[in-house]
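With one protein chain held back, the other chains of the complex are shown just where they sit.
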Amino acid sequence: MKLSRRKFLGSAAAGTAIAAAMAHSMPAIAGDTVAVGSLHDLTGSLDAFGVPSHMCMKFAIEEINAAGGLLGKKIDLKTYDGQSDIKKFPQYAQQAALNDKVVMLQGAITGASREATRPVLRRYKVPFVYGTIYEGGLCEDNAISVNTGSDQQAVPLLEWSFRNLGKKVFYIGADYNAPRNIGIWNNAIAKREGGETVGEEYYPLDVTDFSTAISKIQAAKPDFLHSCLVGGPHMSFYRQWAAAGMLKKIPIVSVVFGGGQEHMILTPEESDGVIAAYNYFQELDTPENKAFIKRFEASVGADHPYINGIAIGGYNGPMLWAEAVKKAGSFDRDDVMAALAQNIEWTGPGGKMILDGKTHSTQQDVRIIQVKNRVWSLLETKSQIPPYDFNGRCNLLENPKNVDILNPQV
Amino acid sequence: MERLKSYAFVLPILLLAAIGPSVFEMFGLVQISNFATMALAVLGLAFVWGFLGVLSLGHAAFFGLGAYAYAITVINLNESSFAVMAAIAVPALFSVVLGYFLFFGRVSDVYLGVITLCVTLVLYNFTSATADPSYHIGAAPLGGFNGITAVPQLNWPGDAEQFLEVETTFRICLIVLALVYAALVALRRSSVGRIMVAVRESELRSELLGYDVRLYKMLGFSVSAAVAGLAGALFTAVNGYVGPSAFDLNQASQFLLWVIAGGLGGLAGPVIASFVFQYVSTYLGTSGVNTDLVFGAIIMLFVLLKVRERVPALWGRVLQFRRPARRVQAFTPSARAVESGE
Partner (left out) sequence: MDQTIVLLIAIANNIALLTLISLGLAIIFGMMRVINFAHGEFIMLGGYATVLSANHGINLWIAMLVVAPLTVGLIGFVVERLIIRPLYGQIITTMLATWGLSIFLIGAVTTIFGNTVLGVSAPLGNITIGVYSVSIYQLVLIAITAALVGACLFVLNRTRWGLIARGTVQNPTMASAIGIDPTRVYAMTFMAGAALSGLAGGLLAPLSGVIPQMGAAYIARAFVTVISGGSAMVIGTLSAAGILGPTVAILSYAATPVIGEAALLLLAIGLLRVLPRGISGLWQGGR
């Protein structure tokens, strides 16, 4: 068969056009359904974060639909796999907004993917729900943050640590924006509590050998280690730390440990005793959470990834957004955001949550927890920690045009 | 007539540019614009590796530099035309410096490849480490790992407030792709291009004939850098975002592998391969399967079923009179191997 190059290219172009046309002919908002997008990393190095978050979001949508839908319409969840590739995020955001015409998109685990996504969603007026814990600073009319900012986690955790573990802290973090911001909080709280930062080191994300780090920490002799190491390669630190016999000598506190399922991958000899702070942990012993876990496991089975403080954002996000939609009586972005002005209250598996109209962030309980034998247990609860308003700089009621990420000035 | 046949690939691209807005909806146009900017970038690598024999494993460095240059310039000057020019100039200048370092030091083959890889990784490490707000160039914060966001789109030259619509940007991306393709084909057919092919074929002979091999390599290197920089600018304009991921190993590998998949030595092949690979990768992300598993399997099957050899062989018969044959490959293709349809 003689296949000339032009014919090949022509048929390829025609094939693409036909496929595209077919995709567009399916209505995104049919009469009785409305589309919502989930944009998480389901493959690649961030999959340990993305898969549980997406699972929780999917379950939330199921529950909303089972209760009769939202404003009388069923929600159709569109799933996008970011593949741990930041370049895919603006593309999928565009696809969700333009092609699938979603009325809300939740996702983006890392700050980088968040920053790549939100301008696109802002441009096309699709509300962006950010469900991950992060360093804080998101202050935008088109976005709402449903999980804790680091000020909500780091401040209570560090206060507790300086009062219970000692006054000298060594801070070690991954080298990107969030840990550096948390480092600012670390130094600020240290000063406030009369403590001292005896060392501060940042490691590129793909470093796997921490022998120099461990030596430096040993030489500095801190009372406790504040770790903001993130990701697979950085888990090597905890292995090497335990191998050097340090786990029993210097306690570790962290606002990110466990978020990447570290306690499931590390053995008890490598993780016992680490202290973290989140709004939520799967073993939380409250009636709301017990009921939630029961319903969740009825849907996905008992063999599911551990639901940690990051993943629960996948559940809380759609629920809080749904409350705003119900209050507004409409899916339109401006209506929904206007409904936030008087705050939205909702009680979830992690306790009472108040979505605040000034900061578009969420006030919630924060729990200090400790892991033993790969099971987390509660040390202390800090009730209803409000989101940080950056000394008044974040006030979307007065200044709705802000889109910059705010940095702490403490 | 044979001369015109070499430019034939321009036609489908221009056709797509013309009818695209009537056929595709907005998202389709944005997506194709996106893919086209990457295809433009890979043209640079296809040129410098396929024609000149320089294996640049760090082609992403030029792409990223152009992207960042565009972002920083357009945020500071509010005028995208200067930004695009900066995006071409910065990587080109960088490539001259790097090229001097490499070619005048007589580094070649896979060793040169590794140096270029290190260069792009250094840039990746550098840009990732600029998270502190004190890292900024004028009004543009470098943003570290988060990158630079909310980068303005292209605007009509001279009128900074008038942003181009999606359809216009779409057409510009495709027209630029077609023009650069045509320019590279023309360069290939010119005497400069023929000397470059001679350099690839045998450096020693070319030098003995009196040509300064180092200068020609540097020239080709700069051309590839300029093309990649332009692609970086367009990519940033379409997405409104640039970050260190433009420099990373993943990005560098993708350019490399699109050239291989499309056929080393050609220009149209890598362009088509880049579109196909990007489309498949994006589609798989919405399909619900494990993207890695399926994508990896597709690539292996693609190679093993020798799809690549069958199609270029037939292309060659129509346009450039190549005949298919299996040859032993080196990292830098010899003319014989290339024209045999590898």
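Should a chain be cited, it is by its letter among A and B, assigned in written order, with residues numbered from 1 in that chain.
Just so we're on the same page, a contact is a pair of C-beta atoms (placed from the backbone, for glycine too) under 8 Å apart; a residue touches a chain by one contact, two chains touch by 3 or more.
Everything numeric here is computed off the predicted structure, so don't read it as measured data.
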item	value
Per the touch definition above, residue among A:P251, A:P305 or A:P387 touching the missing chain	A:P305
Absent-chain contact - pick from B:E25, B:E167, B:E201 or B:D292	B:D292
Residue in contact with the excluded chain [from A:A35, A:M235 or A:L284]	A:M235
Sole residue of B:V114, B:A150, B:I175 or B:L215 that reaches the chain not shown, by the stated touch rule	B:V114
Hidden partner chain, touching residue among A:F162, A:Y203, A:F292 or A:F390	A:Y203
Residues belonging to chain B that touch the chain removed from view	101-102, 105-108, 110-115, 117-119, 121-122, 125-126, 129, 249, 253, 256-257, 260-261, 264, 290-300, 302-304, 308, 326-331, 333, 342
Residue numbers in chain A that touch the chain omitted from display	43-45, 47-48, 51, 84, 175, 201-204, 206-209, 211-213, 215-216, 218-219, 221, 231-236, 239-240, 242-246, 249, 261, 264-267, 269-270, 305
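By definition in this document, only the chains that are shown with their structure count from here on.
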item	value
Whole-Å gap separating chain A and chain B, where each centre is the average of the chain's CA atoms	34
Contact set on chain A toward chain B in their complex	2-6, 8-10, 12-13, 16-17, 20-21, 24, 42-44, 78-83, 85-88, 90-92, 94-95, 97-99, 110-112, 114-116, 118-120, 123, 175-177, 180, 204-205, 403, 405, 407
Residues of chain B that touch chain A when the two form their complex	8-9, 12, 15-16, 23-28, 30-31, 34, 125, 128-129, 131-133, 143-147, 149-150, 239-241, 243, 245-246, 250-251, 272, 279, 281-282, 284-286, 288, 290-292, 311, 314-315, 318-319
